[in-house]
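This structure is in structure tokens; I'll ask about it shortly.
Only one protein chain is missing from this complex, and each of the others stays in its spot.
Coming up: chain A.
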């Protein structure tokens, strides 16, 4: 490798020449690595973009293009809205949209309050059994949700909340995952910050609102993504606690097409229903992605 290296020909003394040659060699390698790194970085990025994009493009194609194209038996690439018309009519999607919006937003709103208070308590307020209670919360992260369907159903039934939107939401009002996430963030803060604020006469709620919450905005944002997308897409629990169309969610409309376990999958209908359900989240993310990413970077510099 060394021998083939076209080193500088102009020589002053052998030692110096060797050093400069090594330097040049190092530079080339570094440059090579940078180029390679860049290339592989881009390749990797493109691969991720592709992995993310391909299913989406396929779904959009299936939903908007006429059937012939995707069934592979030749045919034209004609654009059509007839799939949407047919699928939209199959279920009261209008009501479902309203319900999903309401349930998702209300769960998140309540979670914000419970999450902040609980995380602060676990991070900063010493009380007997704090560690034990916190461990209990952590254990809950490991229990699969489907296991709890029966016991939750009984509770909701005992409260007389079957077939209500509150019944869908109630089990999710407290979130140990969110509490865990936020408690860790709160613990990072120097306690002096809080002490200083107290010296200035700030109350505990004031400290929470003016110091803790603003400084952990990225945590709230990442939790928002998790919470909103989970509840937007939740299917089994809302299906089980509700009976009437007035209380049902978008995913129930999707299930009519996607859960045909007896017959095969009818991709056109499934894709169309998927788009109807996922479009608001997709558009929302695309619209606000600058803010999302901006907020992450911003806080990174500040924190």
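Points worth noting:
Just so it is clear, contacts are C-beta pairs under 8 Å (C-beta built on N, C-alpha and C of every residue); 3 or more make two chains touch, one makes a residue touch a chain; residues count from 1.
The criterion applied here is as follows: contacts and distances are computed from a predicted model.
For the chain of the complex excluded from view, the name given in UniProt is "ABC transporter substrate-binding protein" [choices: "NADH-quinone oxidoreductase subunit K", "Ferrous iron transport protein B", "ABC transporter substrate-binding protein" or "CRISPR type III-associated protein domain-containing protein"]. Checked against the full complex, the one of A:103, A:219, A:249 or A:275 touching the unshown chain is A:219.
Across the entire complex, the residue among A:60, A:101, A:117 or A:148 in touch with the chain not shown is A:148. Check A:93, A:134 or A:172 against the missing chain and you find that the one touching it is A:172. Touching the omitted chain from chain A are residues 67-68, 71-73, 89-91, 136-137, 139-145, 148-155, 157-160, 162, 170-178, 180-181, 184-185, 188, 218-219, 222-223, 225-227, 229-230, 234-237, 239-240, 243-244, 252, 255-257, 259-267, 269-270, 296, 299-301, 303.
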